[in-house]
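I have placed the structure first, in the form of structure tokens, so that the comments after it can refer back to it.
The complex appears here without one of its protein chains, the remainder shown in place.
Now for chain A:
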Amino acid sequence: MSTSSETETRPKTRARTSSPRGARLALRDATLGRPDSPALTGVDVDVSPGEVLTVVGPSGCGKSTLLRTLAGLLPPLAGAAEQDGHPIDGPGADRALVFQEDALLPWRTLRANVELPLAIRGLARTERRQQATSWLERVGLAAQIRQLPHRVSGGQRQRAQLARALAGRPRAVLMDEPFGALDAQTRAGMQDVLVEVLHGTGATVVFVTHDVDEALFLGDRVALLGSGRLTAVRDVPSPRDRTAHDDPARVALRRDVLSSLGT
């Protein structure tokens, strides 16, 4: 009996480690926030493996709270936060978080920053160097690998943060308005970079933004937050297609989203 259960569990774990597929994330009837001031109540949402879910809502509506709960930095006050059916009980390398603020360590060069998750995973120095360099190249920072964060522009810092998040090979990437502080042009460029580097990682993405167009471009589905609740989750037609912005279905959805956000 014990042998049969072993043969049952073993292939599962091997499959998980050999092909890093996306995590399934879920919130079940969850109340989120700090104990003295819950920001969101009754949140029910399921994010399928490999899916990109964007979350929009006015500022202060609890978007960051939702993300921090999924990251494991903030336990739900009621209900449950789950990854693959297991409760999330603290932060871990499975779920990388990309912050709006400068979360790069200012005393480390861009490459040393990207090396950090690899070091935590226990990789040897040369291997670390090599992988960090190639991640920075993928986000277009080949020339800046030895620069300190304050020596490069805000957009370049966010690219480095993205590289750092992905270098740890997370199964989910949680992004908290990562391009919120960038100008419109840089932002569009960053969205393309993001789509490009996410391709092939299979990671599940939860992307929080206050920009409806960004949400509709990046998301497979878009979740709407407002007045302390998750009000709707809508499918996005032809996601991550720049030419589809005048697609009638997308235009209709955009109108719906904007009106339900009260703008």
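Convention: a contact is a pair of C-beta atoms (placed from the backbone, for glycine too) under 8 Å apart; a residue touches a chain by one contact, two chains touch by 3 or more; residues count from 1.
Throughout what follows, contacts and distances are computed from a predicted model.
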Omitted chain (choose from "TonB-dependent receptor", "Polynucleotide kinase-phosphatase", "Succinate dehydrogenase, cytochrome b556 subunit" or "ABC transporter permease") - UniProt protein name: "ABC transporter permease"
Omitted-chain contact residue, chosen from A:L123, A:V152 or A:V195: A:V152
Listed residues A:A78, A:L105, A:A124 or A:A142, member touching the removed chain: A:L105
Among A:G22, A:G50, A:P76 or A:G168, the residue in touch with the chain that has been omitted: A:G168
Candidate in contact with the missing chain, chosen from A:A93, A:A142, A:A184 or A:A232: A:A93
Residues of chain A in contact with the chain not shown: 71-73, 91-97, 99, 101-103, 105-108, 116-117, 120-121, 147-148, 150-153, 164, 168, 174
